[in-house]
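Sharing a structure, written as structure tokens. Questions coming.
Note that this complex is displayed minus one protein chain, with the remaining chains in position.
For clarity, chains are labelled A and B in written order, and residue numbers in each chain start from 1.
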Amino acid sequence: MSEVKKSKYINPYIGGVLLGLVILAAFFISGRGIGASGAIKSAIVTTVNTVAPTHAENNWFYEEYNASHANPMKSWLVFEIIGVLIGAFISGAYWKRLKLKVEHSPKISSKRRLIFAVIGGILFGFGSQFGRGCASGACLSGMSLLSVGSFVTMIFMFGTAFIFAYIFRKNYI
Amino acid sequence: MKMRLILASVIIPLGIIIAAVPENTTKPFRLTAGELLNEVQNGSQFISTDQIADMLVQKDPSLQLIDVRSQAEFEKYSLPGSVNVPLSDLLSKEWSDFLDQGLRMNVFYSNGNLKSNEAWMITRQLGYKNNYVLQGGLNYWAETILNPQAPKSVLADDEIAKYDFRKGASAALGGGNTLESNVKESKSSKPVIVKKKKKKRVAGGC
């Protein structure tokens, strides 16, 4: 039925192949995959370093990060994320999707959607540290090199999401 | 719908090919055969026993002596501060970080020149930095450093200076000759150490 109507999005398989090529390019050039949550970590470490330098020295988390990264904001991932923002903007502009809005199921209010977005963000941010990366970094890039941890994280991520999907079906359907 | 079949018809044959061919496990070699031959002919990998003795006496931290003989031989006698990496373990993962670095000099030694030269050739090919071979090995070490022979008095001054140095080094490094003598600076220049950033797996983290 929907085959007659033209999709607003590119074919998912073509998108997937393109995504694979992007990952491949990242490995070919920099020896690492793509990522997203690492940039957030960089931003937080930089903020803490500036606002509370003594605190950063006392907390092992910041200490370990600072020891391995000379300048957090000049890291690879930060530049990559700036690129993501630009790339997505170009795509959104091309397909005329640029619009300030809250997207939600007609059954729930915007407010509920926004509250859930924040809760989801907190969980994802927290979980991404345990997973040592998010869906793109830990799962996708790690899977490209067949890392066991990546497969495990991916399976548990989709598995848990399926369970939550049933509980919170009202939010989306 | 159709796209899935196109994807499948492309990627399955590719998958079969990759599953069928053996993995490329060759380690990349950095030197061409000609370059290596040139180095071997020059013998620039050799470092004299005097130089090593001097570095040992001065406790030069950049010196990294590597004994490529078997463990049994290593336990029987080894140079001070040396590490035993039997030739058969040279490529094992636990040693690659130790050997593949640009800060210290890897000086291989065995009883003679043979095994240490083999170790040198392999590490050189792998692109490791600063690899040397102790010239003459432990045999020559014993001959020149541990039991130096007094030169004939008619010889030139620097020969005598060398003998003095060897005697001193011998005393310092536990040789048979314990005559007291001032350790003189060896004139030999130390090999220039190329400080180059270590090639490393890219640090990651999403």
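Worth a mention:
Heads up, the rule we're going with is that contacts are C-beta pairs under 8 Å (C-beta built on N, C-alpha and C of every residue); 3 or more make two chains touch, one makes a residue touch a chain.
Assume contacts and distances are computed from a predicted model.
The complex appears with one chain absent; UniProt names that chain "Sulfurtransferase" among the candidates "Peptide/nickel transport system permease protein", "Fumarate reductase", "Spermidine/putrescine import ATP-binding protein PotA" or "Sulfurtransferase".
Partner chains of the missing chain, restricted to those shown and counted over the full complex, are A, B. Per the touch definition above, the residue from B:24, B:41 or B:88 contacting the chain not shown is B:24.
Although one chain is not shown, part of chain B still touches it, namely residues 1, 4, 7-8, 11-12, 14-16, 18-24, 26-28, 199-204.
Counting over the whole complex, chain A has residues 1-2, 5, 7-10, 12-13, 15-37, 40-41, 43-45, 48, 59-62, 74, 76-77, 79-92, 94-95, 97-105, 113-114, 116-165, 168-169, 171-173 touching the chain that is not drawn.
Here, only the chains that are shown with their structure count from here on.
Inter-chain spacing, taken between the CA centroids of chain A and chain B, is 46 Å.
Those residues of chain B that touch chain A in the complex are listed here as 1, 3-4, 6-7, 201-206. Taken together, the chain A residues at the contact with chain B in this complex read 3, 11-14, 17, 30-33, 35-38, 41, 68-69, 77, 128, 132-134, 136-138, 141.
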